[in-house]
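Please read the structure below before turning to the comments.
For this view, one protein chain was removed and the others were kept in their places.
When the chains are written out, they are named A and B in that same order, and each has its own residue count from 1.
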Amino acid sequence: MRAAALVAFVALATIAMSGMARVGIHEGYAPAQPIEFSHRLHAGETRIPCLYCHYAAARSQHAGIPAASVCMNCHGLLAAQTAEIEKLRESVLQQRSIQWIKVHNLPDFVHFDHSVHVRASVACRECHGAVEQMARVRQEAPLTMGWCLTCHAARGVGDRGQRTDCVRCHY
Amino acid sequence: MQIPAVRASALRPAWVDGSPSLREIGDDIARPLSGFPSRGWFACVTASTIALGIGVGCVTYQIATGIGTWGLNKTVGWAFDITNFVFWVGIGHAGTLISAILLLFRQHWRMSINRSAEAMTIFAVICAALFPLIHMGRPWMAFWVMPYPNFRGPLWVNFRSPLMWDVFAINTYLLVSVVFWYLGMIPDLATLRDRAPQGVKQQIYAVLSLGWDGSQRTWSRHETACLLLAGLATPLVISVHSIVSMDFATSILPGWHATIFPPYFVAGAVYSGFGMVMLLLIITRRVMNLERYITVNHLDRMAKVTLLTGSLVAFSYASEWFAAWYSGNADERAVFVNRAIGPFAWAFWTMVFCNVIVPQVLWIGRVRRSASALLPISILINVGMWLERFVIIVTSLNRSYLPSTWITYRPTAIEVGTLIGSFGLFFTCFLIFIRVLPMIAAWEVRGLVGAGGETTEARDAAAV
Partner (left out) sequence: MSISELHYWRSTEGLASRRDFLALAGFSLGAAACSRGPARHALPYVSAPEEITPGVPSWYATSCGGCSASCSLLVKTVDGRPIKIEGNPDAGLFGGGTCAVGQATVLSLYDDRRLRQPQWKGRPVSWPEVDDEIESRLETIERSGRRIVLMSRTLSGPATRDIISSWSRRHAGFQHVVYEPRSRAATRRAAGVCFGRALVPHYRFDRASLIVALDADFLGTWLSPVEFAAQYARRREPGRAMARHVQFESGMSLTGANADLRYAVAPSEIGLVALALLDRLESADRAGTDDLPASVPAAALDALADALRRRRGESLVVCGIEDLAIQTIVARVNHVLDNVGRTLELTPSSQQNQGDDEAVTSVVGDMQRGDVGALILYGVNPAYDYPDRVGFVQGLGRVGLRVSFADRFDETAPHVDALCPDHHYLEAWGDAEPVSGFFTLTQPTIAPLFDTRAAQESLLKWIGAAPDFHDQLRSYWQQHILPLAGRPHELANLWDTTLQAGFLQILVSSSPAGFSADVREAAQSVRNEHRRSVSLRTVDRLELHLYETVALRDGRHANNPWLQELPDPITKLTWGHALALAPSAADRFGLQNGEIVLVSDGNLQVELPVWRQPGQSLETASIALGYGRTAAGRAGDGIGVNAWPFLRGMADGALGVRPTLVTLTRTGRFASLAATQTHHSMEGRPLVPETPLAAFLDQAGGSDTAPPSPPESLWKEHEPGTHRWGLNIDLSACTGCSACVIACQAENNVAVVGREEVARGREMHWIRIDRYYEGPEAAPRVVLQPVMCQHCAHAPCETVCPVLATVHSSDGINEQVYNRCVGTRYCENNCPYKVRRFNWFRYANNPRFDFNMNSPLGTMALNPDVVVRSRGVMEKCSLCIQRIQAGKAAAGGAAAVVPDGAIQTACQQVCPSKAIVFGDLRDSRSEVTRLHRSPRYFELLGELGTEPGVGYLAKVRNPEL
């Protein structure tokens, strides 16, 4: 009887602890988007380079979500019509922006600069996973501080001092 | 070395008035636990729970709104919060001193008061531990002071920070005190178990007494364990408050950065601790009518310790001033002048009165042996020791290096309420304790009156 109670307690505690420890880590987060946009189709099958749509990533800290006008560059010409593409046309016609749901969320107090990483020729997939195979984009990496630092250490970014300067990301 | 076994004699003060039989002792000590509590007890409990309620209210409001509800500012970052913390940690020390050091020194007068003193220690430390927690801007992040595995890579805690040392010191202290206290209680819990009628109460005592059978083996092991724990606890009496004092001593603030702080704080701690023990016991022996076991002789001994430690404190003050003058450090001098004639001079001089002048009357034996005289003295001692911490913290902060940052500090009702609340918490715990647990170690007192034909002295002698 006592043994059982003990086991139960330990089990519960472990679950609780591990649960708490993973708070704020959203690996596998894959929200449904207002438009069922498929990266598998665009980035995968049709091989559109990431930076074609997310051009800001090369210049800005934000990768940016392409304006509907960018989509229309192609979809203005393409004949293929689906309900999803209709939504796109709608938004352009009514000048109302599409409410995409952000998948990769860092806390506000973390400054991540895409352009720096793109210039350092870090491939997009190293953080975003094999997006070209995702019908719906999913958060692959844990995006924890430890995860960032592991990668920086592995690539030998700066010396140890520079690597662990808090204000490189937090300000 | 051979010490002749002696019976309790006129040569030594009697630690128990009259010579009650073992059964009487058992009855006397168990009486508070059974039966309907006295009116006095109810009065105390009401008062202390009201105080506790006030405290809970203030803390809740403060945590919900922000530290801004206190009177702190850009220059004075600590005031009531850490003052209360140091004060309560200090209170705790008497308990450990009585139960550990006096045990090792075979001071038998400790036997009838150590249980309550230890209890006091535990409750005081609980009160103390509360303040570092609620003084944080983001208490909900308090767990970050614990070194634990996390997903933040190399991020760890700062072992160079005295606050970090506090975390460990306080927790160790609490742990050891609790274990020591509980261990000493086991034989009496067993007694209660045996006396209690069938029922829940008995069940509980049964569990708590861990199947104590009173056999010779049990007894001897119990003794050994007590001695070992006493050995463990003894360094804590010194270490804990030394470490607390380092919060200040290791800083660069004039008035804080002083090497005398560790011994100075320990002396102060024991001083205030005994003040509090006297206060508690003078009240409880009356309320719980245990004058028989907590005799004027006990009060006399405690008063003597108080006098000693009080003198140590006075000496520390003197040497602090001397250092300030002799160092020739202008900033250091300025701080002490500020203490004496600055905006908080009232606090400083009250402190000097309470901690330097007042204890001197304890040279008089009649005062030491009169409960009615010791009661106000013990209160004054606690007032003085609280003010000592307040003076050290606030008057060092409010006027430090740059005159442009000089500022004053005014506590808010919330801070005062929180202080009241901590007293509420302390007394509530203590009052409940004396209702549900034996506040005097019956098994030791039995020894005092020569239970089983052999006195405690004799047993000690044999042990040597």
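One rule holds in what follows: contacts are C-beta pairs under 8 Å (C-beta built on N, C-alpha and C of every residue); 3 or more make two chains touch, one makes a residue touch a chain.
Just so we're clear, the structure is a prediction, and the values are computed from it rather than from any experiment.
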Mind giving the shown chains that are in contact with the missing chain? A, B
Residue of B:23, B:39, B:160 or B:217 touching the missing chain in the full complex: B:160
Tell me which stretches of chain B touch the chain missing from the display. 65-68, 71-78, 132, 135-139, 141-142, 144-145, 155-158, 160-164, 167, 247, 250-253, 330-331, 334, 397, 399-408
Across the whole complex, list the residues on chain A that are touched by the chain not included here. 19-20, 22-24, 26, 29, 31, 56, 59-62, 64-70, 91-92, 95-102, 105-111, 113, 115-116, 120, 157-159, 161-162, 165-168, 170-171
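Simple rule for what comes next: only the chains that are shown with their structure count from here on.
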So, what's the distance in Å between the C-alpha centres of chain B and chain A? 55
Show which residues of chain A lie in contact with chain B when the two form their complex. 21, 25, 142, 144-150, 164
Note: in the complex, chain B contacts chain A through residues 150-155
